[in-house]
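As you look at this complex, bear in mind that one protein chain is not there, while each of the others sits in place.
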Amino acid sequence: MTETGYFPATQGATEAPAPRRRLLDQDWPKLLRAGAILAVGQVFIALSGMPVTFDRRLLIDPILSLGYLSLLWLPLVVSYWVGREQVLEGMTAYAKGGRDVLAGAMTALLGNAGLALLVVGITHFDIRDPLVNWSPQLLGILEFEESVWLGALIWPAIGAGTGALGGGLHWASSRISRTTVIVLLSVFGAAVLESVITDLTQGFHIEAVSEWLYGPKRGLTYPAAIVVAVAVVGVMTGLAAYRASPARDERAARGEGAATSGGSDTTRPAWRRMPTRRLVNLVLTVAAIVVLPLFLGRLTNELLANVGLFILLALGLNIIVGLAGILDLGYVAFFAVGGYSVAVLTSPGSPRFDPEIPWFGALFVAMLLAGLAGLFIGAPVIRMRGDYLAIVTLGFGEIIRVLLLSDWLSGTFNGAQGITNIPGVEVFGLATVRGFEPRSVLYLVLVFCAIAVYVSWRLENSRIGRAWMAIREDESVAEAMGVDTVSAKLMAFVTGAVLGSFSGAILSAKVGSVFPHSFAIIVSIVILVVVIFGGMGNIPGVIAGAVVLIGILGGPNQPGLLQEFAEYKILIYGALLVWMMIQRSEGLIPSVRRARELHIDEMNQDAWLRAQAAADDAHNGGGNRGGGRP
Amino acid sequence: MQLTTKQRTRVDWFLTVLRVIAFLVIGAGFLAFVAQAINSDNPFARWANPDAINLTGEQLQGLVVTGLAQGAMYGLIALGYSMVYGVLGFINFAHGEVFMVGAMTGAITSSKLAEAGYWESSFVLCLLLVVVLSMVVCTVTAVIMERVAYRPLRGKPRLIPLITSIGVSFFLQNCVLVLLGSTVKSYPDLPNWLTDKRTFLEIQGSKILVLVVAALAMAGLWYLVEKTKTGKAMRAVAEDAEIASLMGIDVNRIIVKTFAVGGAMAGVAGILWGLLFRSVVHTTGFLPGIKAFSSAVVGGIGNLGGSMAGGLTIGVAESLGPLMILEPLGVSGPSQLRDAVAFAVLIIVLLVRPSGIFGERLPSEERT
Partner (left out) sequence: MSRYKILGLIRLGRLSIPFVVALLAVFALLATSCGNDDDDGSGGRVDALGDGSLGIVTVAEGESIQIRSLNAISGPVAFLGLPNQRAIELAIADYGAVMGFSVDLGTPLDDLCSPEGGQAAAQTIVADEQVIGVIGTSCSGAAVAAAPLVTEAGMVMISPSNTSPALTSDFEGNAGANYSVGYYRTAHNDVVQGAAMANFVFSELGVDNAAAIHDGDPYTQGLAQAFRNSFEELGGTVSGFTGINKGDTDMVPALTEVAGGSPGALFFPIFQPEGDFIAGQAPTVSGLESTQLLAADGLLVDEFLALGDSEGMYFSGPDLRFGTNMNQSTGQNADQILAAYNQAHGEAPSAAFWGHSYDATTLLLDAIAAASWVEDGDLYIDRAGVRQHLNSVSGYRGITGTLSCDDFGDCASPKITIIHHESSAAIEASKNNVVYSYP
């Protein structure tokens, strides 16, 4: 990604003042194009029914509902984008000023004119037949339950306002604009997290806090929103002050020292090789994760248990896709194998296998079967090319689902009626994990997540992990270097499969029933989005991806925090996948190595430019200054 | 190194076993079917399934024809996959959804025309209008898709645009869902000459139409790629985009043209689908899209003739397979396993010929 602003191309050279531009010196074609795109986007959002569906959910109690927010965010983003200039390396950007504010305002004004047209259109024509959301309800929201003319006039005005804010973010100093964005996001987050925060305050018996924060319709109250905003500003200022203080530098220096002293010694066990500070952080995090569920209510525990199931799945797929670079679109097959093995073996409701065995025994069988499935699916596909492999694994996933659903095998899997009455997990006579008590499920999930994280982490840094990464980067070269690509890839399949089967096994015990419909293709796709969104090949990234996506939007069959999104979940997942691949294919929290692979060209180019700039400097003692417009 | 060779032989051995099992199953099922056809009281015919049904000749012919028509549909969609693959070297997973957009456009416009009363009075004219409209909408969709989602990814590893196209696919499908709702949209009643069985082999008119259009589309595409200047440019870009651009070919333009042609084909396929099956929902494109993708792979992707052959193979296999192979083997409710049969064909073909029936090792393979 190219950053805006100055590029410190020529080290040591004094910085010349950036040239200014006049207010009307705009890039008109770009502005018009952006306005048109925005208009289409806004009309699409309106006609998709989001404003109507989301209107029930209030974010800030009297003034802002999620429905109106769905019509506000796009102008902000587009006007920010319009104000942004791509600055070529070695060039200098124009100074920011009122011009950017004007550009943003005009773009968003043009864009929201689309909404105004829509308001007039809905009043005069009725094309509800193909467009289901061309409805009076939508009109009511667009005209604020007042009159058509108010609606038609107010939207462009709102556009101009948000656009000015979006464009203005460039003008303000980077700290102010960053603070603004973070404040907006945290107020939004606080509103979205309503149920979790309420749950938490109940756990700590400070219900008064959440009662004050949230109104009766689940939105932040007006004063609460202001307090949240002020608090965030305060924290950020405090952090900035701390960062600037000399004490931190000292500490950082000590930390670095510890890191280097502990880093190279390979004779000690892995956990001892970690820098002390990281170890302390790790222990604290683990302790927090272990203690926190005790203070959480049913809802949050249930939510986190669902998130945990997807963390498990994502970690498994991460080994196949992220580490070994094999695009497996049928990963749900292993989830199904885990779920159905446990269901068949432990449920008295399953038509075959009458002597029911305990969950842990079934888990062992499930792991075994999943491993075998991994081998069976892996063996035919490992020598195929990436895109052939994708469709073949997808085919395998479908075959397994169709077989589970079929009347033919209903003697074992009970076909469409699924297997029900699956008992909970007896943990060695100490406790029972049942779906009725989400806290117990969450603990079980956490244990398996910990195992999965440990396995992934150890594998990543092992011989086989390096083999996988070599294969991902270039299979022929890896083979030439003596990596046994066939067994390494098979190994990736088997490991991924076993991790996926854990998740299926827990799902069976948690929900108490399995149906073939729970294992459709869309599950594979959602897991893939989670892995890619979080950061392929990076364990913290994958976990973060699952927490953010599954926690907020929800999984294919699981509701998230924003239950209103149910209908739009897959739409958003699709859009997110595209956007991530284009803008940030390395993910939210990228793995360093993976990012390097993906951006090798850009890095080479950067290096070349830097060398050129340095050479130029040496040659004429100046910089390549002056307003180079991209 | 020693270990590597050993491991390899082990995997190869396993694959050989898989191939043999696949052939044994297919062979046993088919032989039992043949035995049944010769004499239904044949003990060999009944060894696995005592209640096996006997297909009459007429039923068998019906299955073949419907399989061919369905296969031709897959082939038509697969041509779009192959075109893009040939030029860009990646599989545009979202092509199936472009096809759905075409079918949807057709359903909406044709039912509007029927409401206004034109559909019955001047059917051919209306059909032409619907086809043109659907082609335009699909072309625009495909071109926008290329511009927004794929152009920024030029030069990235091949899997990156493939993953992107999966996202595009789900995005498009759900766009249609949220805009048009989840109710089924139907084409209005067709004139008798399309729905009645023709005297010629007792085939429905619409199925003949599908087969004819598929053949025409193949021929047209072949002409475009092999005989026109644009086609030459396409082949040049497929060979090596960088050198092609040095030769004065506007690579972006050619790629846009490829997507446009693929989109137009999807538009035609969408209308044919509508004439054949008459009902469309937002998920209409997904399964046929995946099957067409499989067809393209079965035929050897990038090869236009191969795509059509792959489509026909899968279409006929999923039509005949359940009743000719699975039913004689004693599988109950074999029609439920139809999708499994289609994907099994894909896997078996790739087990035997890893680059598809007509596939050759393309130079693009080195691109990865």
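Some observations on this one:
Letters A and B mark the chains as written, and numbering starts fresh at 1 in each.
We adopt the following convention: a contact is a pair of C-beta atoms (placed from the backbone, for glycine too) under 8 Å apart; a residue touches a chain by one contact, two chains touch by 3 or more.
Fair warning: this is a prediction, and the values are worked out from it, not measured in the lab.
Looking at A:Arg33, A:Arg352, A:His517 or A:Arg596, the residue that reaches the missing chain in the full complex is A:His517. In the complete complex, the residue from B:Thr9, B:Asn54 or B:Thr228 that touches the missing chain is B:Asn54. By the touch criterion stated above, the residues of chain A touching the omitted chain are 56, 122-126, 135-137, 139-140, 145, 218, 297-299, 302-303, 306, 349, 402, 405-407, 415-418, 420-421, 435-436, 438, 507, 510-518, 555, 557-559, 563, 566-567. Against the chain not shown here, chain B presents residues 53-56, 58-59, 62-63, 66-67, 70, 182-184, 186, 189, 197, 204, 273, 277-281, 283-284, 286-288, 318-320, 322-323, 327, 332-336, 338-339.
Note that only the chains that are shown with their structure count from here on.
Averaging Cα coordinates per chain places chain A and chain B 33 Å apart. Chain A contributes residues 44, 47-50, 129-133, 325, 327, 329, 379-380, 382-388, 390-392, 394-396, 398-399, 402-403, 405-408, 482, 484, 486-487, 490, 522, 525, 528-529, 532, 567-568, 570-571, 573-578, 581-582, 585, 598, 601 to its touches with chain B in the complex.
Considering their complex, residues 1, 3-4, 7-8, 11, 14-15, 18, 90-91, 108, 112, 148-149, 152-153, 155-164, 166-175, 177-181, 290, 293-294, 297, 301, 331-334, 336-337, 339-340, 342-344, 346-347, 350-351, 354, 365, 368 of chain B touch chain A.
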